[in-house]
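Got a structure here, written out as structure tokens. Questions coming.
With one protein chain removed, the remaining protein chains of the complex are shown where they sit.
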Amino acid sequence: MKLQSLIVSAAATLLSTAAVTQAATTVTIGTVNNGDMIVMQKLSARFEAENPDIDLNWVVLEENVLRQRLTTDIATGSGQFDVVTIGTYEVPIWGGKDWLVPLEGLPGDYDLDDVLQSIRDGLSHEGKLYALPFYAESSMTFYNSSLLEKAGLSMPDQPTWDQVKVMASKIHDPGNGVYGICLRGKPGWGENMALVSTMVNTFGGRWFDENWKPELDSPEWQQAVGLYIELQQKYGPPGASSNGFNENQALFSSGKCGIWIDATSAAGGLYNRSESQVADNVGFAQAPVAVTSHGNHWLWSWALAIPKTSDAKAAAQKFMTWATSKSYIEMVGASEGWASVPPGTRKSTYANPKYKAAAPFAPAVLEAIQTADPTKPSVQPVPYTGVQYVGIPEFQSIGTQVGQTIAGALAGQMTVKQALKSVQSSVSRTMRRAGYPKK
Amino acid sequence: MQNSSDNKLWLTVLGWTVALMIFFPIFWMALTSFKTEVEAVSTPSLLFAPTLENYAQVFERSDYLKFAWNSIYVSFGSTLLALAFAIPAAYSMAFFPSKRTPGTLLWMLSTKMMPPVGVLIPIYLLFRDMGLLDTATGLMIIYTLMNLPIVIWMLYTYFKDVPIEILEAGRVDGVTPVQELFMLLIPLAIPGIASTGLLSVILSWNEAFWSLNLTSSQGAPLTAFIASYSAPQGLFWAKLSAASLMAIAPILVVGWMSQKQLVSGLTFGAVK
Partner (left out) sequence: MATPASTAAANSAVKTKNTRKVDTRPFLWPSVIVLFLWMIVPLAMTLYYSVINYNLLDPSFTGFAGLENYKFLLEDPSLWTSMWNTLVLVGSVLIISVVVGALLAVLYNARFPGRNIARLLVIAPFFVMPTVSALIWKNMMLHPVNGFVAWLQSALGMVPTDWFSQYPMLSIILIVSWQWVPFAFLILLTAIQSLDSEQQEAARIDGAGPVAMFFYIVLPHLQRSISVVIMIESIFLLAIFAEIYVTTSGGPGLATTNLSYLIYSVGLLQFDVGYASAGGVIAVILANIVAIFLIRTVSRNMQKA
């Protein structure tokens, strides 16, 4: 009898909990655990105070976990999220699949025209805007000016990869814990492959030809990947193959890297004295070039969008416009300091004297963002958009496979030639399976 | 005599050295959680001014208590459920074995061999249709099923060691199997049931694949809480340490307090 009553009560709990429904005005926000998002979460208390009828519910996850969670949720129509944080890679694809709510009727004071054109384009599909940019970034060269001075070097505004190599070799002093150059080595399409793709672009290469045939064993790839691996192996920190953006930021801001080529969004943190030991010695230049300037620096934006399955679309849009508005940027400037405002999204930010004074890197960042062109990543014609990625759903897996193999080459498991040969065949396989060339 | 006390000294030194080495990573993490972010990445040092700043930040950023409550609810709930299923089953197999009993046991254990990664999408779709996504109850069901085979097996082996004479004495007095189970066996087997339960609580508490994929906020346990600190931008090691310590501390304390219990019950029938 006890056994049965146990089962009955267990079943009852089960049913009752399953039947609980959420209040209509709860907005569930899925976001990444980046510094800027954490500030947003902190400041959102003010939004809740202004809108007592809206409750915000935060799901903060590490980037890769978040991406997998959001994709599963949206693709299966589960509707757990009302606001999702996604990037320029996902927005056009998901928009095209009709998974996102097109954004119309934004309030007049939102001033959509103030948002940088290249970012708006990146977040649209067939002319419809599907997401609002929270921050945007390109890539650039950071350097530790005191280390460069010590070695008697100076960084040009537009360095070439050859110059970078020479400088890295002169700064490199592992005995004293100083490494010439820090580059992303952690495998992943959004990690090492973001940088490697820009290197391939500037060496004149491309991911696919016009018929979607992979070109990963081309001479351009050999050169770019060869240089990448040479730099990391000779002048990089130990553990380069597991360093991503965060790890390199930690290394650079503790004074252990001479040169670091990465996202412009790192600049704010590097200039922030409480997070960085090198705040007074940060120098910056454009991302290096080799043969061509096409696609030598990337374009990325973390943006907020509303899934079609959301049951609180109006409230979600209200929150999104708040979090990406001019007044939000003002608010961050006032509470966190102007160097830390979400960068790269609005012309007005770059015209703001307070921002210009606090962020000496601002003009260079703006220039990088405005000159990045995802529609023409390579000097050669390509069938895809995206500078540091290829805008097709299969790329997550492809990019990660290739990234993994290149990390293997970096760790000395195989030569560049072998690595590229093997990824050429595995990418061809994946593309064949996915049914390319399509149409 | 001289020799034996030498031995004892040697043993003490060895025992403590090994224990401290094994425990060191946890100790180091705990220490890091009281440092500032800059101290956390500079040259290791035992001398620093401890700060609670990281804990304050973690509390400010996430609702620790909600995650912790979900962990407690899910791991203890699933353990109670699993025991409710397993005790009668183990009783039946231990005291009324049939030809099929060994086969049944093997089959039960083999259900644990399903790699979660391979069946995530089917389970996810089922959960969506049953409205169980992001509920602690849904997770509790998964954990119950996940741990049931081991729980049954542990109890089975434990029950087999219970002296059958005591039960038989009861049978002469005409007790039914239900009475026998509840009034004779369970009181006798409390140590085994307790340590089985503890193991199930520990396994559920630490499970990180299903919890990350099936829950997001309302039903999310501490493993999801950790996922939001695992690799943010900038220097994060001190905050990560603080969050990690908060995630493992409850189960560590429970485990330590019940260590004696755990040792005496983890026999798996292998001790005579």
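For reference, chains read A and B in written order, and residue numbers begin at 1 within each chain.
Here is the rule we go by: a residue touches a chain if its C-beta (ideal position, glycine included) is under 8 Å from a C-beta of that chain, and two chains touch if they have at least 3 such contacts.
Everything quoted here is computed from the prediction, not taken from an experiment.
A.B. asks: Considering the complete complex, identify which of B:P88, B:G138 or B:G197 is in touch with the unshown chain.
C.D. replies: Only one listed residue reaches the unshown chain, and that is B:P88.
A.B. asks: Can you list, in ascending order, the chain A residues touching the missing chain?
C.D. replies: Spelled out for chain A, the touching residues are 1, 3-4, 7, 68, 71-72, 75-76, 93, 97, 177, 186-188, 237-242, 250-251, 256, 393-394, 396-397, 400-401, 404-405, 407-414, 426, 429-430, 433-435.
A.B. asks: May I ask you to list the residues on chain B that touch the chain which is not drawn?
C.D. replies: Listed in rising order, the touching residues are 8, 11-12, 14-16, 18-20, 22-26, 28-29, 32, 41, 43-44, 85-86, 88-89, 91-93, 95-96, 102, 104-106, 108-123, 125-126, 145, 148-150, 152, 168, 171-172, 174-178, 181, 202, 205-206, 208-209, 222-223, 226-227, 230, 237, 240-241, 244, 247-248, 251-252, 255-256, 259, 262-272.
Note that in this section only the chains that are shown with their structure count from here on.
A.B. asks: Roughly how far is chain A from chain B, going centre to centre by Cα mean, in whole Å?
C.D. replies: Measuring from centre to centre gives 37 Å for this pair.
A.B. asks: For chain B, which residues are in contact with chain A within the complex?
C.D. replies: 37-38, 41-42, 60-62, 81, 84, 88, 121, 124-125, 128, 130-138, 141, 178, 182, 212-213, 216-218, 220, 224, 227-236
A.B. asks: Which residues, counting only chain A, touch chain B once they are in their complex?
C.D. replies: 1-3, 6-7, 10, 13-14, 17-20, 22, 28, 30, 33-35, 38, 41-42, 57-63, 65, 68-69, 72-73, 76-78, 80-81, 244-246, 249-250, 253-254, 266, 269, 275, 277
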